[in-house]
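For reference, the structure discussed in these notes is given below.
Excluded from the complex is one protein chain; the other protein chains are retained at their positions.
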Amino acid sequence: MADGIHVAAALGWLTDPWSQPIMVRAFVEVALLGVVGGALGCWIVFYELSYGAESLAHSIFPGLVIAALLGLPLLLGGALGVLVAAVAVFLAGRIEKIGRDTAVAVVVTSLFALGVLLALSPDSPPGISGLLFGDILGVTDSDLAMAAVLAIVVLVTLRLLHGRLLAVGFDRSSAKGLGISATIVDLVLLMLLALAILVAVQGLGNLLVVAVLVGPSATARLLTNRISSMMAVAVAVAVASGIGGLYLSYYAKIATGASIAGVMVAVYLLVALISGLRNRSAMTPNSATT
Amino acid sequence: MGARAVRLRGFEVARGARESVEKPTGGGASVATEPAPLAFTRDLSVGYGGPAVIVDVTFNISPGDRIGLLGPNGGGKSTLLRALLGDLAPSGGVINIDASVAALPQTERSRLDYPVSALDVALMGTLSRLPWWRRPGRAERRQALDALATVGLGDLALRTFGELSGGQRQRVLIARALVQDARLLLLDEPFSGLDAQTSERLMTLLDELASQGCGVIVATHDVEQVQRWDLVLCLNHHQIAFGPPATTLTSKVLEATYGGSIVTVPGDGDGPSRVILPPHHHDHG
Partner (left out) sequence: MLEPFTLPFVQRALIEVLILAVGAGLLGTWIVLRGIAFYAHGVGTASFPGLVLAEGLGFAAALGALGTAGIFAIGVTALHGRRRTGYDSLTALVLVGCLAIGVILASDVFRSGASIETLLFGSLLLISWQDVAIAAAATVCAVAGSLVLGHRWMAAGFDPESATALGLRSKVPEFVLLALIALATVSALSAVGALLATALFVVPAATTRLWTSRMRSWQISTVALVAVEATAGLWLSVKTDAPPGATIGVLAGVVFAAAALTRALPNQLRRHAPVAASLALLAIVGIGCGSSDAGSNAAASGSAAPIVVVAATTQIGDLVTVVGGSEVKASTILKPNSDPHDYEPRPSDVQATADAKLVFVNGDNLDAWMEKIVNESGSDAKTIDLSLGLPVKLPGESEGAGASKFDPHWWHDPTNAEAAVLEIRDSLVAVDPSAKSSFDANADAYLRKLAVLKASITACIEKIPSADRKLVTDHDAFNYFATAFGIELIGAIIPSQATQAAPSAGDLAQLSKLIESENVKAVFPESSLSPKLADAIAQQTGATSKYTLYADTLGAAGSTATTYLTMMAANADAVVRGLSGGRQSCSIAGL
């Protein structure tokens, strides 16, 4: 009998948060974007695009301001801003001496500074930077719909490009010999990243977007070798961290986005620590003389 | 020329046992053949954390040995070189290195754009001898210039590395190895992209180094070229064969090394067959 009470209490503890519609929405959003983050994030990690994942969001800002000044729909402006930034990163990254990370720094710094200057215009509406960042607890129906569409677009595109992404990522120089254009693969990947950031930043906020795109896939990279299993593990880690972070935020009353992001980083550190210890024990002297 | 003599004679001086990766526990006695090997492996396996990329590699290299490391792309040649270099730890077996090691990396695009002169590259060889807070001084500079003169690049010392020809770049990297006092040289596809004459010149330089007591390991997928070396190690995820090319390179070994992807043209008798590899094995870089 006492067991039954405990089970009921535990069940109540587990189900209580989900009686709140806000929590359910937050979960759906984090699950949808966890799928995107897990699948796309593996390529982000593989292609070393983490800087882009962190910073491209800032290039939405000038797009928003310009759209506001011209009277265009703001979302269109934001989309243009981030896509222009992705193309500019791609072009600057093609200069051999520059490299991808430096290209991101150059493009994002310039565009963000441009946005700051443009926003000084008296015609620019107030609170425009508020459009830039979302909060996982304030997810709207349109955020959810966009996240669902994004998930489909990302999954379909990645499925279509899978072989090419793998070939170019494995050996860029030989990809050309196989009839694969590294240019197109790079550009499409950057476009997908830009799209994901545009949608996800409004739903999750920038901090959580970086966490979702990099954390689970870096964790999965420690656990598996194959890109397909890596994606599955990354999606699982993303969704599980999302649920764990939501519980943590619900019961410990910690800021939600930060608690989900913190759980993702903590999972990575834990896995890195365990696999580091395992590797070290595998390299003790006796194994060297087997 | 005087510089070279001095430099190369330096190789004869027995250097203290430098272990780069693992000291064998009791393995030394079993391999105590006359010229102490510069390096040996026993049942070596190496991987990148997951399943091993190469397994069961067992070979010796002694002073003066020139070993051709033969295998298909992705067959584990670079992995073995990285293990010998100390960049990768073995996941099983023994690797013992009793000499200072230097690698000549493949020429990659990023390296061609790197803002260094030939002298800067040669100077990198002095860093292993200096504590980390010391910068190379005049003596190190002299040494680097001497080494560049030895490989015949004395007057190009201040040229940007990327502006040199392919053969000159390889010689700069050999100069760096000389400055390092390396006795074991690891070269990854050093002849790709070089014309016949330049290749010949590089080969002569390697021969000279070997005659001075250096061990040389050259990774390649070119079966014809490997005939020149003293020994050949065939590698395709595991060691297929190890021995003098004339007796080792049978069509059976070659087939095992390259899988079904080769066409062999039968030669006379048991001798090495002429091998034509599928085109993409050749277009490297």
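A and B are the chain letters, set down in written order, and residue numbers restart from 1 in every chain.
Please note the rule applied: contacts are C-beta pairs under 8 Å (C-beta built on N, C-alpha and C of every residue); 3 or more make two chains touch, one makes a residue touch a chain.
What you see is a predicted model; the values in this text were computed from it and never measured.
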| item | value |
| --- | --- |
| Identified contact with the non-displayed chain, of A:Val45, A:Ile66 or A:Ala79 | A:Val45 |
| Contacts of chain A with the absent chain, listed as residue ranges | 17, 20-23, 25-26, 45, 48-51, 53-55, 58, 92, 95, 97-114, 116-117, 119-120, 122, 124-127, 129-131, 133-135, 137-140, 205, 207, 210-211, 214-215, 217-218, 221-222, 246, 249-259, 261-262, 264-265, 268, 272, 275-276 |
| In chain B, positions touching the absent partner | 20, 48-49, 82, 85-87, 100-103, 105, 111, 114-117, 120-121, 123-125, 127-130, 132-136, 160, 162-163, 180, 182 |
